[in-house]
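Apart from one protein chain that is not included, each protein chain of the complex appears where it belongs.
Every chain is named by a letter (A, B and C) in the order it is written, and numbering of its residues begins at 1.
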Amino acid sequence: MIIVLKKTATDAQKDFIRNFLKKQGFRVKEIVGKEETIIGAVGTARMDLRSVELLEGVASVVPISKPYKLASRELKPDDTIVQVGAVKIGGNRIVMIAGPCAVESREQMLSIGGAVREAGAVILRGGAFKPRSSPYAFQGLGEEGLKYLREAGDAYGMPVVSEIVSTTDVDMMKDYVHMFQIGARNMQNFELLKVVGKTGMPVLLKRGLSATIEEWLMAAEYLMSSGTDGVVLCERGIRTYERATRNTLDVSAIPVIQKLTHLPIIGDPSHATGIRDMVSPVSLAIVAAGASGLTVEVHDHPEKALSDGPQSLYPAQFEKLARDVQALAPVVGKSLE
Amino acid sequence: MIIVLKKTATDAQKDFIRNFLKKQGFRVKEIVGKEETIIGAVGTARMDLRSVELLEGVASVVPISKPYKLASRELKPDDTIVQVGAVKIGGNRIVMIAGPCAVESREQMLSIGGAVREAGAVILRGGAFKPRSSPYAFQGLGEEGLKYLREAGDAYGMPVVSEIVSTTDVDMMKDYVHMFQIGARNMQNFELLKVVGKTGMPVLLKRGLSATIEEWLMAAEYLMSSGTDGVVLCERGIRTYERATRNTLDVSAIPVIQKLTHLPIIGDPSHATGIRDMVSPVSLAIVAAGASGLTVEVHDHPEKALSDGPQSLYPAQFEKLARDVQALAPVVGKSLE
Amino acid sequence: MIIVLKKTATDAQKDFIRNFLKKQGFRVKEIVGKEETIIGAVGTARMDLRSVELLEGVASVVPISKPYKLASRELKPDDTIVQVGAVKIGGNRIVMIAGPCAVESREQMLSIGGAVREAGAVILRGGAFKPRSSPYAFQGLGEEGLKYLREAGDAYGMPVVSEIVSTTDVDMMKDYVHMFQIGARNMQNFELLKVVGKTGMPVLLKRGLSATIEEWLMAAEYLMSSGTDGVVLCERGIRTYERATRNTLDVSAIPVIQKLTHLPIIGDPSHATGIRDMVSPVSLAIVAAGASGLTVEVHDHPEKALSDGPQSLYPAQFEKLARDVQALAPVVGKSLE
Partner (left out) sequence: MIIVLKKTATDAQKDFIRNFLKKQGFRVKEIVGKEETIIGAVGTARMDLRSVELLEGVASVVPISKPYKLASRELKPDDTIVQVGAVKIGGNRIVMIAGPCAVESREQMLSIGGAVREAGAVILRGGAFKPRSSPYAFQGLGEEGLKYLREAGDAYGMPVVSEIVSTTDVDMMKDYVHMFQIGARNMQNFELLKVVGKTGMPVLLKRGLSATIEEWLMAAEYLMSSGTDGVVLCERGIRTYERATRNTLDVSAIPVIQKLTHLPIIGDPSHATGIRDMVSPVSLAIVAAGASGLTVEVHDHPEKALSDGPQSLYPAQFEKLARDVQALAPVVGKSLE
């Protein structure tokens, strides 16, 4: 850490600061300039920087280590490829994940599953446990929904992904899904991260509603330090003052993430925009920015969907989108998985 | 809901929209103006407004019902008074909740408990399960911590409150605490809300990091519809672009909440600001804006605290703050509990 | 507007509200439902909705008219094509605007001008008046800079665009530039908008640092109602809590703007990201989302640039970007201007 001293700092204060840091196990050096004096402290000790900030004579304190390790590209320079069933996510592939927001029935899953598979999807999605902001809204079919999801995945040769919302569901769910999804609202549900990480299974980790990129990588670190290597990050829009779209897709996060971590990143245009008309242009933007794929909500009868119908594409729209993504892929040096 | 039509909407489109709404169970009326035509639809049916937004001829759709009922002041105009042990929260009282961020030892709790009690606190706080953004940080003492918290509360005649982070801890925790705390990161952990609500016990519900006031009240609605009446809201700062403080305390939320709901609201200056120097001025602002109390982190050795030391007041500072709050209370027509 | 009544509203209050609205010139209709009663008021009268919100018995008021007219796609469904010198912006073209952040010297402008022209730029940019957050930073060459900019533009057959920061510069600047730029910090400098609009010349209108899409279109309305038809909107990132990039590019704003207005929209990846490495991926995202072009900062010696060097591309990087944009254009049904 770097400690910037006040211009008025006394020698006694400086001594106190230096001793305080040494006692914590830091190596300390001082740099005296015309306009400011700074103390650099390096070491493996961990402490809340604000403790130093409160010492007499200190103007400000600046952290220099990244708090995540396993997720850092410095530790592992090569791209991680995450294996989900027979599908690989990462590297030069673009993966299309598609399906309805919520599993509603066996027929629905078989119908939509077939449609998205034919259009180019390679992983099937569908929610069985739905975290809804209203207690009075449809909360999902639960285990029954997972059965239909898996049956449809098996029928069309696609691994499946579904959101987990409770630590008590892990054992049951791992028999159905090939990949767990951690939703935005649970990105900092650390108990859930620990339990899911312990399974060692791949995880699709959505960015929290207002998570910084660093907090997002710390959530990945929770998963990785608990036992899983296969974390796929998913940008799904952040909360800003702008309300014209449901969230604001942070497209720049894609190259930023690729610089900071070896983990693959995909995008979710459905939750980012919240409205069907915007899904395709935003999908293309995500791929053009270099993402490793998309997760898109598709419904054959969006007007009857029990959840998020208005942001679901019709199968024909998804097919058109998949063709556009295929045309776009070579421009960014990639090809469809 | 209100449907604003496009100027170019055809008669056929209008008919379709009207029929669509009637089929969903709405009463429909049309108002034709010079600049715009609108359709009003009222009824008890629930649907995703975006479904209507996507119909041909529709310019925009506007909701008119609030999504929360039990938490609404329209349903219950009188202030709710929440009983926590022998302490009442709400009405014309100002309640002081204080204690360390994390329970660290039996001695610590007894020492701090005695100090805050003497200074004017009436409820004792202390975290046994700490949701930390880093998996490598101190995660709390667990059940052992709850024992120390309760022992200290009993020793000084104060009911106790502590944060719950996992559904599996409810049964164990309810024997120790008089009030559950739901932390900001779990405000939309709906599974946790349902399980905690079922206990019927009082709950201190912190506002989510970037929760709107409406989402916050919907989280209260989850608790109330699951079985508890005693929800105390706690404003603890929201995430904004400004980084000079840890969060931005939304002081206006206090009168806004009091207009919308009958539930009491208190403030948390420690998490809002993140730094000791700012805690007292912000505490006074919270009380002056009309809040029913404060929850303040106090530590006798903040420099050795295992969590959030830099934002903890020294006991003497807390005592001074309590005296200032006492002097301020009559200005806003209140008195200390 | 729509007035939602409180459940407790009395008949006398309802009468008062109805009369109040009629006196203001509104046509009024009431819709009585089981859960709520609403009053719809339509008409051409303009008033601050909050005046109605404060009447007794009113729960909330909802606006239904868009406040902009000339900029609205409802008024003019066809895309506006803006003519800047011999260059057309809008429709199925993709226009590349490039040049240094600040004009620094005659040599610099001629050198960079030639390089970007060869790479595919069709409009030359360069700042002569720089709005800098520090009074101690380089503030631009002023009129001398405009001379160099224009000379370089003429030398390579490119019209030129430059930012205006003061109403007193309009007369002087209009002899040099083919298009005025209004910067983000001046998007709501209404005096400047009025004076620039009066020239009738094309304007590149950057989105304000934290402007909503509606406020941005209102700024365009200021320009249009003052006398210019040729407004090109430029998305350049908005301020959010995320600091990994300088701003957060709101890529979804592109399709949203295209739905709401007939004016063309382009993107500025340089200011959005603030760092060279991110410029190319974000540029491709902007084009993939459907924008009509890009404005990109290019410098032949970024390390010596007097302003924003770190976000400027090297000419060779810009050339590579232009080739990628050319490859991408047909995927979104467009071609380079």
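We take it that a residue touches a chain if its C-beta (ideal position, glycine included) is under 8 Å from a C-beta of that chain, and two chains touch if they have at least 3 such contacts.
All values reported here derive from a predicted model rather than from experimental measurement.
Chemist: In the whole complex, not just what's shown, which of C:Glu36, C:Glu104 or C:Glu221 touches the removed chain?
Modeler: C:Glu221
Chemist: Write down which of C:Gln13, C:Ser111, C:Ser166 or C:Gln326 is the residue touching the left-out chain.
Modeler: Answering carefully, the residue with contact to the hidden chain is C:Ser166.
Chemist: Taking the entire complex into account, which one of B:Val84, B:Met224, B:Val282 or B:Leu313 touches the absent chain?
Modeler: B:Val282
Chemist: Which one touches the absent chain: B:Ile123, B:Ile213, B:Leu233 or B:Val296?
Modeler: The single option touching the absent chain is B:Ile213.
Chemist: Please pick, from B:Ser60, B:Gln83, B:Ser226 or B:Thr240, the residue that touches the omitted chain in the full complex.
Modeler: B:Thr240
Chemist: Check the options B:Leu249, B:Leu263 or B:Ala322 and report the residue that touches the missing chain.
Modeler: Residue touching the chain left out of view: B:Leu249.
Chemist: Identify the residues of chain A touching the omitted chain, counting contacts across the whole complex.
Modeler: With respect to the unshown chain, the touching residues of chain A are 2, 4, 6-8, 27, 29, 31-38, 40, 42-44, 59-60, 62, 64-65, 74, 210, 239-241, 243.
Chemist: Touching the hidden chain in the full complex, which residues of chain B are there? Just list them.
Modeler: With respect to the unshown chain, the touching residues of chain B are 210, 212-214, 237-238, 240-245, 248-256, 259, 272-273, 277-278, 281-282, 284-290, 324, 327-328, 330-332.
Chemist: Kindly note down the residues of chain C that lie in touch with the hidden chain.
Modeler: 46, 48, 50-51, 53-54, 67, 131-137, 165-168, 185-186, 188-191, 194, 209-210, 215, 218, 221-222, 225-226, 239, 274-276, 302-303, 307-311
Here is the rule we go by: only the chains that are shown with their structure count from here on.
Chemist: I'd like the angle of the rotation relating chain B and chain C after CA superposition, in degrees, nearest 5.
Modeler: Rounded to 5 degrees, the superposing rotation is 180 degrees.
Chemist: Chain B to chain C: how many Å between their CA centres?
Modeler: 38
Chemist: Between chain A and chain B, what is the gap in Å from one C-alpha centre to the other?
Modeler: Computed from C-alpha means, the inter-chain centre distance equals 26 Å.
Chemist: What are the residue numbers in chain B that touch two or more other chains?
Modeler: As it turns out, chain B has residues touching two or more other chains at 210, 239.
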